[in-house]
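Please read the structure below before turning to the comments.
Every protein chain but one is kept in place in this view of the complex.
Showing chain A:
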Amino acid sequence: MNQEYNFAYLDEQTKRMIRRAILKGLAIPGYQVPFASREMPMPYGWGTGGVQVSASVLTPEDTMKVIDQGADDTTNAVSIRKFFEKTAGVATSEETAKADVIQTRHRIPEEDLREDQILVYQVPIPEPLRFLEPRETETRKMHALEEYGLMHVKLYEDISKNGAISTSYAYPVKVEGRYVMDPSPIPKFDNPKLEMAAIQLFGAGREQRIYALPPYTKVVSLDFEDYPFEASKADHACDLCGSETSYLDEVIMDDAGGRMFVCSDTDFCHSRRAAGHVGAQGVPFEEDAA
């Protein structure tokens, strides 16, 4: 552990400031709390918000897991995990069940999380109304007045143009019947999982916003009675572990259009294969085969 910096890099006053924002966020689920985001030693847009939130909730005894696109070994997940190993000296794990704090980009783990876990999301654009109204001064007003008509018009226009709501990720949700919230760019497949036992914290560093979902908060994906929300995924089973319920990545195998589908959650896939499940193109599991 690097002693030149404070535990988990940020100084204690900064962590206090961030914790206050987190508590406020938990008290008003779905509300975007402005916070004085710091310049981190990794670029804005690469998870600085999530890193600051994780740094503020981590304790020395915690075990941390970092995923990007559901995988522990994607380059930026590796980089963030190394950052916490170096600056906080915390234990890390790739196993969802063993982690106290999980920082994620773009996915919710397949395995159900528990009450003693915290899921930290990296958020690029926290404002669900941003692409309808570019001005922050306007969108804050719209939230204050609960003026969400514009969002419903957008979804309606999607249906009238395309026959379906053409948002497939960062699908907007309504939290406890009050705030419309951006769940970060998770695929809409993950939206139903937003109602969970763990605490969910959302950090947007560049945009200087933190928001939160306390355990078991009611989270409803926006839809219409005649066009109900549908959590969709590729219509396949995982070719490695055979799971029919997990979210899948499509991998191009050759230049003749050959493809295979594999779990995006690498820990989920790995543990299924370790338990003896074999998919259509998989081979029986051997330790360190991957």
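Everything that follows uses one rule, which is that a contact is a pair of C-beta atoms (placed from the backbone, for glycine too) under 8 Å apart; a residue touches a chain by one contact, two chains touch by 3 or more; residues count from 1.
Note that in this section contacts and distances are computed from a predicted model.
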Exercise. Which choice in "ATP synthase epsilon chain", "Oligopeptide-binding protein AppA", "Carbon-phosphorus lyase complex subunit PhnI" or "TRAP transporter large permease protein" gives the name that UniProt lists for the one chain left out?
Worked result: "Carbon-phosphorus lyase complex subunit PhnI"
For this session: Using the definition of touch stated at the top, determine which of A:Lys15, A:Lys65 or A:Lys188 touches the missing chain.
Result: A:Lys188
Exercise. Which chain A residues touch the hidden chain?
Worked result: 5, 9, 11, 34-41, 43-46, 48, 68-71, 73-79, 82, 105-107, 124, 135-137, 162-164, 166, 168-170, 185-189, 206, 208-209, 232-234, 239-240, 247-251, 253, 260, 262, 264, 266, 269-270, 281, 283, 289-290
